[in-house]
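All protein chains but one are shown at their positions in the complex.
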Amino acid sequence: MTEPLVVFDGVVKRYGDVTAVKHLDLTIDKGEFVALMGPSGCGKTTSLRMLAGLEDPSAGDIRIGGRSMKDIPAHERDTPLVWQSLALFPFLNVRENVEFGLKMRGVSAPERRTRAGDWLDRMGMKDFGARRIDQLSGGQKQRVALARSLVTEPEMLLLDEPLSALDAHLVIRMQGVLTRLQRELGITFVYVTHSQSEAFAMADRVVIMGEGEIAQIGTPHEVYRAPATRFVAEFVGRNNIFTRPDGREFSVAADRVSVASQRPDDAAVECSFISEEFAGTSIVLYLETATGDEIKASIDEATLSALDPEPGATLWASWGPDAEHELGKG
Amino acid sequence: MPQTSSAYKYTWRLPILIWQAAFFLVPLAFMLVMTFWLVKNYRMQPDFVLKNWDKMFSRGYFWDAYWLTLGRATLAAIIVSIVAFPASFALAFKVSDTTRRWAVFFLIIPFFTSYLVRIYAWQVILAEQGVINAMIGSVGIGPVTMLNSGFGAMIGYLTLTLPLVVILQTFSLAAVDRNLIEAAWNLGCGRARTIRAVIIPSARIGLILGAIFCFILSFGDFVSPYYLGGSKPPTLSILIIDTTKSGQQWPRAAVVAICMIVTLFVAAFAAIGAAYGRPKR
Partner (left out) sequence: MRAVLLLYLAAVFVFVFAPIVASIVFSFNSDRFPTIPLGSFSMEWYVKAFSDEGVWVAFKNSLIVSVCAATLSTFIGFATAYTDYRYGFRFKGAYIALALLPPTVPLIILALAMLAWLSQLGLSGTLTGIVIAHTVLGAPFAMAVTRLRLSQMDPSLEAAAWNLGASEWSAMRHVILPFCLPAILSAFCLTAAVSFDEFAVAWFVSGLNKTVPVMILEILQGNVDPRINAIGTVVFLTSMTLVIAAQLLLMAKGKST
């Protein structure tokens, strides 16, 4: 059992009266691709910044490679970050941007040039060295930002929602680039995002955060199929949440709900059809029960044409008992 | 970075503090203190007497100068604001963004360029034998005396403040929400009424700021009244010069200066209150 690379030990961050991170206990192993996920304000970015040394914890400790980071300032840590805005230096050309980290570490000019050149090559930007930053496309800037962070051969790479400014098709492409890179280099990636699809596409483990605390940690599959709390169930996937008479809550994933125009069995729920939403490979139907609750059901095109529902039409929603997943408190 | 070193932080934080304290605040404070000193045999002596204040306030010419300066500065603020308005209006609403930027670019130039020489040029242009009189003389009018009068001084104040006031007004007018203007049109407001009821109130801050800057600059200026306005009767600024240069009576001059500061402070306060104060109806 190897020592984890990063340990958050009871980390707290307060800004005046506001507690951004309540009590973070998290370990990250070498070579892992970890995603910190959650809505805005959940503390994921703050946690990343504390790891990079850009904020100081109010309490608790962060250890990297077993060494406490308490008095280690940001510029002495080996935690390069890919920024949301990319933060490329506009007064330097591409090659100079990539060389920056090496220059700060005192690497000689010829060696810097070689290593930066290698990385640009690796990112498919071989002849871009002399270009100015404002001459690059979004995707090209991304790759320069990556090269800049990785040229110093760090143990880990931090990423703060780097794909949020890209067009949808570029996002898919970059996800592939990132996943491939991580596998090839074998280094740890700590990736912050609010996008479920990004996290699930790339991460080995996801950490769902809400209101400064961890709500659940697990593989994407675990979190998707077995959300621990209501918060996770609402944030991840498309889930329906119901409350039993005794107050316990359970969730049913939308893709486990079957919809029929005739009542299939006694357990089925009578609903009226509200609307439909095209979601790529499936369609989500929004139904309303007699008591006014909303039920989401994910169906395929064939089923949709068979049902061919009119607004207000009566439909029957049902699911197997194994589709019900108990939710914990929190 | 949370760990910022003190040396780094204070290297950047202290210079202005030290400089302004030593060479701006202290001189002004000293000037106040100086009003209580005496001048004997052309040398100043530390003391604490009210003699200088007494002497100044009891002099008729001080109060004449005070009201004259106040009156002229107020008039200047009003006249320059009015003169500037159609031009600012044009720049804000009737020209393209690019034209506006270039107009401001060019207006900034005279603001930073030798006021003194420009006033001298006006002196020549407005003189009895000057360009203006020569021009109107050729059609049989004149000659008109323009120098050594309130008119001359006003031309001077315009020269000093018009560019700045136009720039301030333009920015303010250009920032008025176009939706508001359209709404007014929609509701049947005519052009003039829209200007009065919607545009001017929305641009209030910039208009008042322009006026107050004009007031402050004109109130303190000595060049225009001296070279274009005929230096008699003197304004407060000319009074300071005379008292300092000829009489070496620095403490008396300081009294005048302090009175000017207080007046300007009150005026600025009132203007800022009017600009940012009452919420729009």
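The first chain written gets the first letter, and so on, giving A and B; residue counts start at 1 in each chain.
Definition applied: contacts are C-beta pairs under 8 Å (C-beta built on N, C-alpha and C of every residue); 3 or more make two chains touch, one makes a residue touch a chain.
Predicted model, so just to flag it, every value in this text is computed and none were measured.
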Given that one chain is not shown, which residue among B:Gly130, B:Gly150 or B:Gly230 touches it? B:Gly130
Which of these, B:Met56, B:Ala77 or B:Leu162, touches the one chain of the complex that we don't see? B:Leu162
If the missing chain were put back, which residues of subunit B would it touch? 1, 4-5, 8-9, 11-17, 19-20, 23-28, 30-31, 34, 83-84, 86-87, 89-91, 94-95, 103, 105-110, 112-122, 124-125, 127, 129-131, 133-135, 158-159, 162-163, 166, 191, 216-217, 219-223, 227, 237, 240-241, 244, 250, 253-254, 257, 260-261, 264, 268
Residues from subunit A at the interface with the omitted partner, ascending: 52-54, 73-76, 79-81, 83-85, 87, 89-92, 100-101, 103-105, 132, 134, 148-149, 152
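Keep this in mind: only the chains that are shown with their structure count from here on.
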Chain-centre distance (mean CA atoms) for subunit A and subunit B, in whole Å, is 58
